[in-house]
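In this view, the complex is presented without one of its protein chains, the others remaining in place.
Let's look at subunit A:
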């Protein structure tokens, strides 16, 4: 049996971008978008595992057209197909809406046995949509995977190594599963020149809730506003002293005064 693998991606502001809230309350940044850095590992792993099992890999972005860039990058890396899923009338910022659409898309593809996510999204800064997509699909989820040790499409099993809070865990599970991968699982490739040319010509299908045959729930959460964090009022005190020992003594005095020791 060959394996159909799905992976998810999104475009995020470059990690070096200055991000702030403008006068009208919108979040703006001063740099180009990049592929969510965690997703690069997921995209690479999907390509490698599809190749190893003689299967194929499809990449999905859930969200508005700002995510097309990440999809084109994925195709240029070597993903077989790309799809964007969005629903204009819905509050896409809510993770229940997001995951209902994501799971709907996987179900529409039909033959998927493995979904691979990057550890989290660096803009919304959550991994909750990963677990929620898995639950909506009724699939097992294995988070923080640092290595796929075995993937047997015929037996329908997977064995992975997870980087958990208390150490390294080896776990087996039955397919279909959702996994999230961490840095170090692979070295993501750069898109090839030919890949970039091919991707630039690709038209990416866009699916909405009605294409997926699903009805979206009412979004239970809503962002009321974004704020710039209060400017930290820091006066830096450089510890001076004739000798290293004197500086060490002065620093310890200060830290005891601050009551942080």
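One rule holds in what follows: a residue touches a chain if its C-beta (ideal position, glycine included) is under 8 Å from a C-beta of that chain, and two chains touch if they have at least 3 such contacts; residues count from 1.
By definition in this document, contacts and distances are computed from a predicted model.
Colleague: Given the options "NADH-quinone oxidoreductase subunit F", "Multiple sugar transport system permease protein", "Proton-conducting transporter membrane subunit" or "Electron transfer flavoprotein subunit alpha/FixB family protein", which would UniProt use as the protein name of the unshown chain?
Modeller: So the chain that does not appear here would be "Electron transfer flavoprotein subunit alpha/FixB family protein", according to UniProt.
Colleague: With the missing chain put back, one of A:32, A:109 or A:239 would touch it. Which one?
Modeller: A:239
Colleague: Give the residue, chosen from A:52, A:66 or A:228, that touches the chain omitted from the document.
Modeller: A:228
Colleague: For subunit A, which residues lie in contact with the unshown chain of the complex?
Modeller: Contacting residues on subunit A, toward the hidden partner: 13, 15-16, 18-21, 27, 29, 37-38, 94-96, 99, 122-132, 134-136, 140-144, 159, 163-174, 182-184, 217-218, 220-229, 232, 234-239, 244-245, 247-249, 251-252, 254-256, 258, 260-261.
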